[in-house]
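Heads up, one of the protein chains got dropped from this complex, but the rest are sitting where they should.
Letters A and B mark the chains as written, and numbering starts fresh at 1 in each.
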Amino acid sequence: MKRFVIFLACAAALAAALLLPSLGAGRFVIVMLTQLAIMATFAMSYNVNLGQTGLLSFGHAVYLGAGVFASLYLITAIGEGTVPLPLEFVPLGGALAGFILAAIFGLVSVRRAGVTFAMISLGLAELFVAAAMLFPSVFGGEQGVSTDRMVDYSLTGMGYGRPQEIYMLVLVWAVFSVAAMVFLSRTPLGRLANAVRDNPQRVEYLGYTPYWIRFAQFCIAGTFAGVAGSLFALTYEIANAEVLGLRTSANVLIATYLGGITYVLGPVVGALVVTLLEINLARLTEAWLFYYGLLFIAIILFAPRGLTGILMDTPDAVRRAGWGGLAKALLRWVPVVFLIAAGSVILVELCYHLSNSFDPREPLKLFWTEVNAQSWTPWTVGAVMSISGLAWLAVNRRNAAPRRAQKGGTS
Amino acid sequence: MSVLSIKGLHKNFGAAKIIQGIDLEIEEGEFHAIIGPNGAGKSTLFNLISGQFAPSSGAVTLHGSRISGLRPYQINRMGLSRSFQVSNIFANMSVFENLRCALMWSRNVGYCFWRFASRCGDIDARTDSLLEEIGLTARKTDMAGNLSYAEQRALEVGMTIAGGASVLLFDEPTAGMNHHEVETFAAFLRKIAKGRTVMMVEHDMNVVFSLADRISVLVYGQIIATGKPEDIRANPAVKEAYLGADA
Partner (left out) sequence: MDTFIFVLVNGLLYGMLLFMLSSGLTLIFSLMGVLNFAHASFYMLGAYFAYQLASFGSFWLGLILAPLLVGCLGAAIERFGLRIVHKHGHVAELLFTFGLAYLIEELVRLIWGRQPVPYRIPESLDFTLFSVSGIDYSAYRAFMLLIAVAMFISVLLLLKRTRVGLMVQAALSHPDVLWAMGHNVPRLFMLVFGGGVALAGLAGVIGGNYLVTEPGMAQQMGTILFVIVVFGGLGSLLGAFLASLIIGITQTLMVTMDGTLTDLITSLGGAAPHATGMFREIWTIAPANLAPVFPYLLLVILLIVRPRGLLGTRES
């Protein structure tokens, strides 16, 4: 039943993604969907490391970047006619670049998992970024490297100039990559990767070397990150060395984790949520990165299996508690969450207005009213709301604790 | 000719001499139990044989070829498999996946990434029959981490025998079980041991004396006696060093 629902949801999402442009969706939607497809590919490749193999990497952007720059040069070369490759196959070049870099860095970094691996991945990524800064002749310095995807040589004869056209190309590659990664997770290598994640010692007693399993997975992740990089290059046609940096790596880590690393398609959910947040929240408030970070921390603390985990657990929880139980739980938690969230949003927005806007004396648009950030009233309202919310939370938790203890602590 | 032979084995951790010269021959098809007080070095001995540590000196040979100093995966490929004292399973994978991973290498699957795992020869069918053998068919799709303690012990043994190794090392297979579970499990071990060579560390004397063909007594890193169960029972040195303390 659950499987069927998931299958239906995937099919519906795919159909929507395919049909939206022909149904006359606006440029804005197309641009957003393109970004989503790239992010989904990138996040999926990240989860080959994190969720499937237990390798927490802080440098995944480097492999994306390898794909980006390789593709930028490749597209230019195709345009000049020096490389006889149809534009549609540019992602193969990105994949190759990602694979080669991952194979080199993987050899020295996958000996250990856990914290050591995380630190090495960070060190290698910083090394690569710092080195990239030294070579403006390759990475283009501040203004970056740019290209023009309007080349004459394509398989379908299409020009790929318009957003709809490039969207279709990106979508095809993204769907192919996601499907390929789902497939790989079900091969013997994918299963062994899960085993290495859970217990590398035991794997060694089953005749396998954890090192090669990690290495293979790391290369797969790098390859598909390279594909995502190609799609990035095809879409935006420009990039500088910043794309390699810690911020990009952090974004993909957060997106993947938000989606849920224990589910095969969790990263796609994460990419969806993050892209929507990025585009829509950024229009509403300048402090969106802060809210984004708060959401990430909240997920780590209270829902380690991510948004997909919440989605999957809800039906079971409702079945167990019944509708009455659900109503009771909602009544109990919704006001608390609302108070804390609204209160802190007020405070954050006020803070931001005071320190970062051109003129702090100007009234600040907050929800549906306008307030003066320099008077005490809005600050008091925000503070009272958050503090009472936190107090309520503490009371709720204290009430919940003894009952949990009675159940025998099996939570 | 003996299947597993240990000659002059020593292991020091810094100044601590844990294993101080062990010589032991394990015969084909034998069920050999190692007993001894806590801290005698039984687990260290297993770790030395299975490749967790390299010995300080001495040698272990399996079917006539030297295995001491090799990595665990190399030793496993030569036909020696071990279980662990603390269940050492893949907690976030299903019982079925645990067993399937355990038998992949012996089915020549290798690091295959171009085929669904379920399409790699007959490994699914073999996994199912192994599930039947260890009595966990009903828990096939459950997470291994959610199994009961006794079930995890069964899975642990199942993973140890999955690869078809001819020599098995069991490290306290019944540790932590209640009386009833121990009885069932001992029968299960007897069934599994048929046609294989087994070395077992065990604290439960009933299990040891009912299963073992021969017993070695390890005290302070040395073997003070090896022999048939009735000889060990009668051996005065053993009585003094070990059984005497219990009786």
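The rule is short, and it goes like this: a residue touches a chain if its C-beta (ideal position, glycine included) is under 8 Å from a C-beta of that chain, and two chains touch if they have at least 3 such contacts.
Worth saying up front: this structure is predicted, and the values here are computed from it rather than measured.
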- Message: According to the contact rule at the top, which chains on display are touched by the left-out chain?
- Response: A
- The one residue from A:Gly161, A:Gly293, A:Gly325 or A:Pro363 touching the chain left out of view is A:Gly293
- Message: In the whole complex, not just what's shown, which of A:Val348, A:Leu366 or A:Val381 touches the removed chain?
- Response: A:Val348
- Given the contact definition stated above, which residue among A:Ala250, A:Leu281 or A:Ile310 touches the chain not shown here? A:Ala250
- Query: Which of A:Leu87, A:Ala102 or A:Ile120 sits in contact with the chain that's absent?
  - Reply: A:Ile120
- Message: Please output the residues of chain A touching the missing chain, sorted low to high.
- Response: 54, 56, 58, 108-109, 111-112, 114-116, 118-120, 122-124, 126-127, 130-131, 133-138, 246, 250, 253-254, 257, 287, 289-290, 293-294, 296-297, 300-301, 304, 348, 351-352, 355-356
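Here is the rule we go by: only the chains that are shown with their structure count from here on.
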- Message: Under the definition above, what is the set of chain A residues touching chain B in their complex?
- Response: 183-184, 186-192, 194-195, 197-199, 201-209, 212-213, 216, 220, 262
- Task: Write out the stretch or stretches of chain B touching chain A in their complex.
- Result: 50, 71-73, 76-77, 81-82, 84, 88-93, 97-98, 100-102, 104-106, 109-118, 120, 159, 162-163
